[in-house]
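Below is one structure, written out as structure tokens, with a few remarks after it.
A single protein chain has been removed from this complex, and every other one stays in its place.
For clarity, chains are labelled A, B, C and D in written order, and residue numbers in each chain start from 1.
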Amino acid sequence: MDNLDTIVFYFLAALALVGAMGILVSRNIVRTAMWLLATLVAAAGLYFLLGAAFVGAIQLIVYAGGTLVLIIFGVMLTAKNPNVSYTPRTAEIVLGVVLCVLLAGALIFVLHGTAWPNNVKSVEEVKRMSQAQRDLVGPNNPDATESTGRRFLGDYLVPFEVLSLVLLAVLIGAAYLGRPKVPVIGAPRGVNPPPGQEGPRK
Amino acid sequence: MNAPEIIAALTEQFGAGVVSSEAGGTHPHAVIAPEAWPPVAVYLRDEPGLKFDFLRAVSGVDYPAENKLVSVYDLISTVHRHTFAVKVAAPRENPHTPSVSAVWPTADWHEREAFDLLGIVYDGHPELRRILLPEDWQGHPLRKDYAWPKDYNGIPCASLVNP
Amino acid sequence: MTPVGLQHYLVLAAVLFSAGLCTMVVKRNAIGILIGAELLLNAANINLLAFSKYSAGTLDGAILALFVIVLAAAEVAIALAIFLNFYSRFASVDVDRGDQMRG
Amino acid sequence: MREPGESITTPGMIIPDPVNVDALREGAGELRTEEMIINMGPQHPATHGVLRVILRTDGELILDAIPDIGYLHRCAEKIGENVPYTQFVPYTDRMDYLAAMNNNIAYCLAVEKLAGIEAPPRAQYIRVIVAEMNRIASHLVAWGTYGLDLGAFTPFLYAFRERELILDLFEALCGARLTYSYMAIGGVRFDATAAWCDKVREFLDYFEPKIAEYNELLSFNQIFIKRTANVGVIPPDRAIAYGLSGPVLRGSGVKWDLRKDTPDLVYDKMDFDVCVGDGRMGKVGDCWDRYFVRVLEMVQSARIIRQALAQLPAGECRAKVSRAFKPPVGEVYYEIENPRGQLGFYIVSDGQAVPYRLKARGPSFCNVSILREIARDCLLGDIPAIVGSIDVVMGEVDR
Partner (left out) sequence: MPETVDFIPFVNWPTWLEGLIVMAVVYFAFVSVLAMFFIWWERKVSAHMQSRLGPMRTGLWHGWAQSPADGLKLLGKEDLLPDDADKPLFRLAAYLAFVPAFAALVVLPFSAKFVFVHEMHVSLVFIFGVLSLEIVGVMLAGWASNSKWALYGAIREACQVVSYEIPMGLSLLAPALTVGSLSLAVIGANQGAGLHEWLMFRNPFLFVAFFVFFIASLASCKRAPFDLPECESELVAGFLTEYSGMRWAMFFFAEYTVMYIIGALTAILFLGAWYDPFGIILGMEQAGQSWAAAVAGAGVMVVKGFTIVFVQMWLRWTLPRLRIDQVMYVCVKVFLPASCITLIGSAAWQWLAGGLFQQITQIVLTVLGTAGGLYFVALLARALVKPGQGILPTIITSWHAEPAPAPVAPAAAEEGQANG
């Protein structure tokens, strides 16, 4: 059973890496978005492997289903101008690549050096735990989703509410930035700019 | 109002503008001089007694014998329910007739069709170009002396009339 | 095949992170940079969850990962609104044209 | 993708005020997406027949819709100048191919008025019966395809099921199902037997309750109302100015029906009322009004047929017309009320067997000319609704 996990991990890791390289290399912005989709789906698979099924599902919905649709929207609206080339200058490419390879090497060197603590509880221990203790445990916790929910409204209540405020601010900000300056026919009150400051009527 | 009263009103209003007229027959009409035609059109449409607000058709007719290209305007009034027709002649070589698309918007397309099929140029028309035939068609088919083209952009046009 | 341990995930995350950073540095298209940023966030998420499974054994990693996902969506929304305004001003989302902006 | 601003139409065709996108860009301070020029071209499911509409759109919003016609042009008028009067009838069938009977009547009446011939009363009654039956068939097609344009597939099948019956009756009467050439100068070519009249009554008994079913299925369907009310509104004065006629004109509230003042056909002996759009679902003159005027007219036509069948006199069904028919010198312009509007013929005769000039004024030709004015500032989803409500038949637009 365990070598299935390994195979799936290597497959997903390969998919994620190929996606990342694809993003780095491809010229056409729509192809970059598609490689991003590959990485997102690979990441979601990895989350399932890491036992966080709920996070994996949310990643599929919010990230792959929501954010990516937004990005594709952005690509569609801004990719119309053919006579603008986005090819970066070679000096920038060389500098960027060298910098990142150095970063990757440093990170990996550091990672191998340190010995990470391991206080993962085994399945029997989790079963014996009381409800409150079980909420803290991540792996081998059968109802991890419930615990996540309880923790959101327990210890993480403040960041949870602050998050909702941030989302509200983003909602209003994005709507304001993207408001139609040219009056839209039949738009309900409040969407069109007030009669005085309409944009140039085509 | 029947045809003679309309013609009387027109001659009384425009005098020289009305070249000739025919009250009887199956198609009572008045022939109007080209330069007087726009004011006559406005008069026909706005005069309370006439109120010809519905332009039914603009037909171009080619009379090579009298060297004339005639535009026939058939009018009807949705208020008084009486009908009348107006003819405006133009020479065949360089046919120019003032356009009334400003008075009756329906004339816009009808005049374009007359221009397309007969070659009558309507001055003051907002967008005078061919409407039925392709843009680059040579000649005007409804003229009596129309020469059938041999081919169109390489497509042969052989037919009984034009072997 | 050795069983999958913490190291494998960390290495993967590190490579993803540097690839994301490299994209942000190299790309001239604003949306390319945005995609690079998404890559960074994903790498961070993988790290979070890997630590929560192999090392810490607690649920905090998953919760933080959820926060990161939600905030990434918000960030993309604002970034795209800005890019669209940028586009309507410069007819392209080429970041190098940004130097003509006032202030 | 085509570069913005580059003209895509045939050479020489000027799109009025082509948008110079780059000029706009410098002044562009607001969020604006790229304008696109789309060809709702000759082959398109929503344009009935080969009508081409060039749309200049900004996203879903239509900035300009320029109709481009002429794809079905056969120059029937030039043929008319080389064909004797009696043999031109089959060409009139192909003008408004959904209402061939009405076209024949218009042409034959014009020639009869020119030559001073009077059709016998039985022929006039048969002409009215046949004209109204063809009006029902034509409105059925309009009703069915309008549902199709807005996405409801089922009404189309019901409409054609009823229309088949009418076509069967016509086939029994004159042998043809679509292009009948049933009229001749001076009357009709075959007599309507009593058995045929019973069959028509049988059809009417079957058809009349169906209209209530149609209304329940489509007319008062909430989504249909949402798609058609307040869309493509034509004010009455613009309707008259653009020379619209038929249900398109009456949909805008103008009480104008030639059947009420045509002395030559026996409509004056019939008791029927003119259906006019009254803005029941939105503004007067919107797509829903034009659509509903057609449904009401089907009811009125059924009433007329019943009265005409009741009053059908016996006698000759064709006046004596010499074979080498030569009308006197003169000209005439004559119109009658077709399902789509007023079909008029202007005939100039110089005494020979062949007309000197023959002009046909198709109602759809004028009805389409207003498309540009009402399709501006609507959404892409409204174009099929507007074109469908005008109920265009390209045969009589291009002739």
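To be clear about the criterion, a contact is a pair of C-beta atoms (placed from the backbone, for glycine too) under 8 Å apart; a residue touches a chain by one contact, two chains touch by 3 or more.
Bear in mind the structure is a predicted one, so any value in this text is a computation, not a measurement.
A.B. asks: Going by the touch rule at the top, give the shown chains the omitted chain contacts.
C.D. replies: Within the full complex, the chain not displayed touches A, D.
A.B. asks: Given the contact definition stated above, which residue among D:Tyr158, D:Tyr214 or D:Tyr356 touches the chain not shown here?
C.D. replies: Within the whole complex, the residue contacting the unshown chain is D:Tyr158.
A.B. asks: If I consider the whole complex, including the chain that's not displayed, which of A:Ala57, A:Ile93, A:Met129 or A:Leu167 touches that chain?
C.D. replies: A:Ala57
A.B. asks: Please give every residue of subunit D in contact with the chain that is not shown.
C.D. replies: Against the left-out chain, subunit D lists 1, 36, 38, 44-46, 59-60, 86-87, 147-154, 157-158, 161, 164-165, 168, 172-173, 181, 184, 189-191, 193, 195-196, 199, 202-203, 205-206, 209, 217-218, 221, 223-224, 226-227, 316-318, 320-321, 323, 325, 379-384.
A.B. asks: Footprint of the hidden chain on subunit A, which residues?
C.D. replies: 1, 4, 28, 30-31, 34, 37, 41, 44, 53-54, 56-61, 64-66, 68-69, 72-73, 75-76, 142-145, 186
As a convention for this text, only the chains that are shown with their structure count from here on.
A.B. asks: Sort the chain pairs by how many C-beta pairs are in contact and tell me the top one.
C.D. replies: Going pair by pair, the biggest contact count turns up for A-C.
A.B. asks: For subunit C and subunit D, let me know how many angstrom lie between their CA-based centres, rounded off.
C.D. replies: 61
A.B. asks: Would you mind pulling out the distance in Å between where the CA atoms of subunit B average out and where those of subunit C do?
C.D. replies: 71
A.B. asks: Would you mind pulling out the distance in Å between where the CA atoms of subunit A average out and where those of subunit B do?
C.D. replies: Distance between chain centres, rounded to whole Å: 70 Å.
A.B. asks: Two or more other chains in contact with one residue: find those residues in subunit A.
C.D. replies: Touching at least two other chains: 77, 178.
A.B. asks: Got the subunit C residues that touch at least 2 other chains?
C.D. replies: Within subunit C, the residues that touch at least two other chains are 84-85, 91.
A.B. asks: So in the complex, which bits of subunit D are touching subunit B?
C.D. replies: 10-14, 16, 69-70, 73, 75, 77-78, 81-82, 113-114, 238, 240-243, 254, 256, 261, 330-333, 335, 342, 344, 346, 348, 356-357, 359, 361, 365-366, 369, 398-399
A.B. asks: Contact residues on subunit A for subunit C in the complex?
C.D. replies: Touch residues, subunit A against subunit C: 2-3, 5-7, 9-10, 13, 16-17, 20-21, 23-24, 29, 32-33, 36, 39-40, 43, 46-47, 49-52, 54-55, 58-59, 62-63, 66-67, 70-71, 73-75, 77-78, 81, 84, 86-88, 92-93, 95-97, 99-101, 103-104, 107-108, 111-112, 116-121, 135-139, 141, 144, 147-148, 151-152, 156, 159, 163, 166-167, 170-171, 173-174, 177-178.
A.B. asks: Sort out for me which residues of subunit C touch subunit A in the complex.
C.D. replies: 1-4, 6-12, 14-23, 25-29, 31-32, 34-36, 38-39, 42, 45-46, 49-63, 65-67, 69-78, 80-85, 87, 91-94
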